[in-house]
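Missing here is one protein chain; the remaining ones are kept as they sit in the complex.
Labels run A, B and C following the written order; every chain starts at residue 1.
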Amino acid sequence: MNEVIQTLMPWLILSAGILVTLLVSVIRVESKRPAQFSALFTLVLTGAMAFQTVSMPGEAIFSGAVEVSSLTRILLALFSLVGILFILGGDRYLTKERIHLSDYYHLLLIMILGAGIMVAAKDLVVLFIALEVMSLPIYTLAGFRRNDSRSNEAAIKYFVLGGAVGAVFLLGAAFLFGATGSTQFPAIHAWSRQSISGANLLFAAGHFLVLMAFLFKVAAAPFHFWKPDVYEGAPTPVTGVMSTIVAVASFVTLVRLVHLPALDSTGWESYATALKGTVRALAVISLLVGSLVIITQKNLKRLFAYSSISQSGYLMLGVLASLHPGQGISSVLIYLFGYVFAAVGLFVLLSQSEPRGDTGVELVDLTGLVKKSPLRTALWSVLLFSMAGMPFTFGFFTKYFVFLSSVGTGETPLVVLAALCAVVSAYAYLRPIGLMVMRDADPGAAQWSGGFWSQMVVVASVILVVFLGLMPNAMIQYLKGIPLIH
Amino acid sequence: METSSSLSFLLTIPLLAMVISWVIPKALQRLYAVFGSALILALTAYETAGILFSASTDVAKAYFVDQRLEWVSELGLSAGFRLDGVSAWFLVLSALTTLVAFSTRGSWYRKQPRLFVSMGFFLLFALNSAFLATDLITFYLSYEAVFIPMIFMVGVWGENQKAASVYRFFLMSFAGSILMLVAMFQLMSMHHAATGQWSSHLADIMKVVTAAPVESLFWPCIGFFLAFAIKVPMVPFHGWLKEVYVNAPMPGTIWMSAILSKLGVVGIIRFVIPLFPAVIKEYQGPLLAISAVSVIYAALLAIRSSDGKTLLAYSSISHLGFVMLGLFSLSAEGSNAGVLLSVGHAVTSAMLFFLLHQVEERSGNVDLSSSKGLASTYPVLFSGLFISVLASVSLPGTLNFGGEFLVLLSAYRASALCTIVASLGVILGAVYMLRFFQRLGLGVPQNSGNADVVFKKDLSIADLLVVILLVVIVIYGGINPGIFMKG
Amino acid sequence: MITSMILFPLAGFLINGLWTLWAANSGRRVSSRVSGAIATSAMLAAFVSAWLARDQIPASGAAEVEIFRWFTLGSLSVDFKLRLDALSSLFTLVITGVGALIHLYSVSYMEEDEGAGKYFAYLNLFCFMMLNLVLGGTLPQVFLGWEGVGLASYLLIGFWYRDEANVGAGQKAFVMNRIGDLGFLIAMFIGYKYSGSLDLATIEKVILPAGVGTSFVLLVFLACTGKSAQIPLFTWLPDAMAGPTPVSALIHAATMVTSGVYLLARLSPVISQSVTGMMVIAAVGAATALITAIIACFQSDIKKVLAYSTVSQLGFMFVACGVGAFGAGVFHVMTHAFFKALLFLGAGSVIHGLHGEQDIFKMGGLKNKLPITFWTFTAGWAAILGLPPFSGFFSKDEILHQALVSGSGSVILFSVLLVAATLTAFYMTRLYWLVFFGSPRMEKSKFEHAHESPMPMALPLVVLGALSLAGGFAGEPIHLPHPEAVKSTPAWIIMVVSVLVAVVGAMIAYRRYSTGSPRTEVANDVFRIDSIYSSVFGGGLRATATATQWLEERVVQGIIRVVAAITDLSGNMIRVLQVGSAQAYLLMMIIGLVVMVLYFLKGATPHGNF
Partner (left out) sequence: MTAFEPWMLLVVSVVVFCIGLLGLILRKNLIVMLMSIELMLNAVNLCFVTFSKMHQLLDGHLTVLFVMTVAAAESAVGLGLVIAMFRNLRSVDSDQIQLLRD
């Protein structure tokens, strides 16, 4: 029992922190500061604890329902870090939006706990619970601009679709349970090894329904429709959390679920082929939707939503590569980390803008920013360049690995398509830069005010992105050392 | 001198200059930029003197420096650089071009001069790195990095249509280069499949590629070729060029035409031809044909151009068509001649655009629809311009003649028809360049009535020194073109 | 000595050029006398060098001076070297000699012009390039000179560049020359391909396969038609008269335009290999001689008459080359250099005396006003008519003779030339009479103010007059291989005939123009060749360029625009799905799911086992 506690220490700290934050917010209702400090403290402690124990060997606990490994620890550390950054970076935004509820912080912590459990889950039921623990606070957070009907709308849309998809996941889990007699991953894996005649219909349906839930979460087209709307309506830091923590946790889980059956075992060849075909189709659709629609967008948050849809497309390339024998999944992990580093900076930067009316920051608001704030222009440019995959930013290497691993598995035509999509969406990333530096016209309407911490977060993100763009070796080696699946 | 330390020195000094530019006061930026780039030019020439001025190819070979630094060891990525007879000259050229570009005057020294100067030095760094690179990924990175300063150049200080033109420039070039990246991945994967090791170094890739079946190299070859064909550019991949050249600020145009286009040339010399000899050989006919078509097509467009910048932009395509003709003659002679001609084109077009800039400063525009008759007012300026026009039409005794002559001579053995077609460009070149000079300089002096004209005087001493430097290179290269051919 | 021959004009060019630039920059004026003196002495020194250099020519073969290695490429290496043999020696003497005289003449002619420094710089540049052309030991070096003289010609034709007509004439000359140069270039490629070298010494000896040989000859001849203004590229030369008259004398009469003959003579061993090629040369030469002689009869501008006359005389020389009598051609080059330079300088003197009047119908009666000019002009007139014992008689007669008797000669060639000679006599006498005799037809004041030229202008006239008179006695100056005479027509008959036709031509002209008010038939463009060229080639080029521009704007740019539009359109089409209703999203997701599940199940469970 002692060992279990030791293994679960970061999660336990986080859970305790949630309680403390909840208590603090009940005690001091009039101010959000105590809850904020409590949340920060909790996350620092969790992150430090998780990071410190990263190299410890993996361990399955609760009779195999949960497995704590290097990957789960590093991801928990990442989630904590991102949480800290958004608490620091989003503070000014919350003040501006007059969001004073302390609940914001413990909901954020619960969400991180959910994500942390999700990446550790080895059982479909645990996965479902983690999914809901992660999603329910996010639904609430998305609606946190309570007096704004757009925020409301975003929350309800997300909730309705998320709830339905949760049910679909559960149906899939039930089918898998029915087909294999277990809900635990190792058991399902073992079953697939024995089933030499390949998958049966029940298994295949269950597998795909389960996958669909996470395709929805990572917004792979055609399950992406919620994303632009929810991104636009939700408070900007929440959007940032969604596009980072939720996306990473969901994608890691998605990769695990794809590899639920042992695809290389006898009798499963056609199943593997069909799976590849499906992933390929998803990649193509996501890439096309993401990069074709992104160039028509005027609202920055919607723009980033479509950006993340095309990111799912690139990530699908990584998943596709992992379906070929002998290929690792490290490219997906590197991509996710690279994306998170840039996205934190981007969303914090976005949250610095004073909203004008209800519509949020439009592209035209960036016009002539260079005159008002050259530093902010530079930060925007680096982060957007990273999104576009330009060299000397980590964004280049993230695409690099995904493309390289796909080319290595003979998916070159798909990579060519992805490359062309990258060109198309590069236009969308370039346009804001163009507006910021090019026009001699009147500067845009938006006012920008970040505050010290917010600015520090962006600078840190930019430095990280550029540093990793120049010296990616250590980071890549580190991430390659972490096995993502089994 | 020529040790690996000199290599890193050559690479880091522009970066250093870039950093320093941020602490220089705005008013002194131009002075700093000009002297800084002149110093870098001198240092580059000094560091590479052993290669540059050696009498023979063999001596130059003794100075080769090949350097390979571990970078992303996990993937076998290395920062591979090589200083040889070709890259040494392009280093000097990029420093020279930077000097010329910095010697211009204009809004870029009034509006955010720090950004301009630092971007200029960054561009120099990226160019040097690309010219030296022997590692595929190092090359790609440097090649892409060149975009960053160019986007700012056109974006911040460009003319009215700049936004559209910079997008088109960026997107077309990016499309080419990212497909090249995919092709690089294909080659790297072939290497990995053959040896179990990841590597992107040209030498390693070469070993695998030579053993690979020709069919498997077709698409990678297309990837590389497209990137460079867009960069150079060759017809019909030139759609981005005119708008950008015209809308870019003059230093940007100087950089683009003089040296950025040479990235494509170097790419073809260093990557396309050595990596895919068999594929290129198979498609030599079409390649020579589109080179020849480039020459004629662009020359015809130049004839119809109504302003100086457009005309020079198209003439660039035309001249680079000759370069490509040389390279695709697939002989050592042809590629040497191609290098010679690209050096000539770089120097000539830098000089032409620089002097065109001076004309623009004085008359307010470079419109060619009527004669300006400026030569009698600014005799020194127009003497310089005339010399560059002569170089541009490849008059014997100028640097370009050797290049063009030898290119055609080598290409004639590969395809007489294409060579003869391309040679027509010699006539068309005379037609449009003479018209260019006539419209700007000759005829009765027009009262431009332009109140904005700042400089009423002929060339200043500093500008004159730059022009003299270029003229000396053009004439010396006309007399002794051999020093540019060490490939 | 050989090297110094080209260094003197080069030095003159540099000194005058840099001085002019410096002066222009500092707002000073270059003294025309000083710069003229520098240029003239440079040419004199070059002439002395050329004279002395004759001693260095070995008995057989050529003296070669290597100056530096120009370029090396693979197996090809091209030296910058000077090669002096009898042929080039003759040309150097003509160039430097006549050149020096014309420089001297110019000192006075250009005295009033503020661009004199530039003028002398260009003139020296021309001589430098011309010497490179005739002394070049390798084809690229000849080409250097070839294009270099074209450049100098362009600069000097457009010397008064404020008048755009002059500039246009210069550009026309340059571009038409470039067309010829293209032939030179390709001929070089062929030569290199078959001989592996570009040295003249090697190229001269190369034996080309039959078809290749013909194309080589035709390409070389294309180059010659450009430079020496033969059909089809002759129309630039009359326009080139826009330059100062001494320039016309030096470049467009005496030296540059004869470089085509030089090139053919230089490459005569290779040229003679192709019978077809030779025939073409002779035919084109004869046609040019005839057609331009006809055109000359209808000109009113004194210089244009001389210009067409030059083209016509060059036609004679090409006929000589075409029938294999290269020596006769070169002989005529020399005598023509004397008398045509003389005629041009005389014309210049007349124009100078009349303050710029060039229309012969506005002249007349100048015999006594300009006595030196008149008497020297008379010598030139007699020489071009071929009256014995003037120089032209010997060379022209030789050409006529060869055109008839040599293997490739024929009666047709001979009779065409004879007609051309008659016409020559006609238009020259017409010119001569209208200028110097009869009553003055210009305004009175102009006639009153007409004056004889000063000494520096008169001296060259006298010297050239003497040469025109006596130059023919030198005989054929060099011995190039002669064609065998296959027909035996006694030389004296041809002599008589040629003198006879000259007299007849002169008489007709005298009859027509010696009356009080001469008829003024003038047709500048008799055969409409110029306008045909400008509409066919100029228009063709413009049309092609316009078509290209259309292609560029509609197709190349159009494709880019279409791609952009398609991208944008498809983005907007996909965007339509984003309707904003959660339930619609759900429905679309379910549809997507069902499609995918069906696809998936179809592939994933091949056995359909449940």
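Note that contacts are C-beta pairs under 8 Å (C-beta built on N, C-alpha and C of every residue); 3 or more make two chains touch, one makes a residue touch a chain.
Everything quoted here is computed from the prediction, not taken from an experiment.
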| item | value |
| --- | --- |
| In the full complex, displayed partners of the excluded chain | A, C |
| Among A:Thr42, A:Thr183 or A:Gln352, the residue in touch with the chain that has been omitted | A:Thr183 |
| Selected from A:Phe128, A:Tyr271, A:Phe341 or A:Trp380 as touching the chain missing from the view | A:Phe128 |
| Which of C:Ser35, C:Thr214, C:Ser453 or C:Gln578 contacts the chain that the document leaves out | C:Gln578 |
| From A:Met9, A:Leu23, A:Leu40 or A:Ala174, residue that would touch the chain that is not displayed | A:Ala174 |
| Interface with the unshown chain - residue positions in subunit A | 125, 128-129, 132, 136, 139-140, 143, 146-150, 152-157, 159-160, 163-164, 166-168, 170-171, 173-175, 177-178, 181-183, 228-230, 232-233, 293, 296-297, 302 |
| Interface residues of subunit C (partner: the chain not displayed) | 575-576, 578-583, 586-587, 590 |
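By definition in this document, only the chains that are shown with their structure count from here on.
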| item | value |
| --- | --- |
| Between the pairs B-C and A-C, the one where more C-beta pairs touch | B-C |
| Distance from subunit C to subunit B - Cα centre to Cα centre, in angstrom | 36 |
| Sites on subunit A at which at least two other chains make contact | 424 |
| Subunit B partner contacts - residues on subunit C that touch it in the complex | 20-21, 24-25, 68-74, 76, 80, 140, 143-144, 146-148, 151, 154, 158, 161-162, 164, 167, 171, 174-175, 178-179, 181-182, 185-186, 188-190, 192-193, 541, 544-546, 548-549, 551-552, 556-557, 559-560 |
| Partner subunit B, residues of subunit A touching it in the complex | 370, 385, 390-392, 396-397, 400, 403-404, 407-408, 412, 415-416, 419-420, 422-424, 426-427, 430-431, 433-434, 437-439, 472-473, 476-477, 480 |
| Touching residues on subunit C, where the partner in the complex is subunit A | 567-568, 570-572, 574-575, 577-578, 580, 582-586, 588-589, 591-593, 596-597, 599-610 |
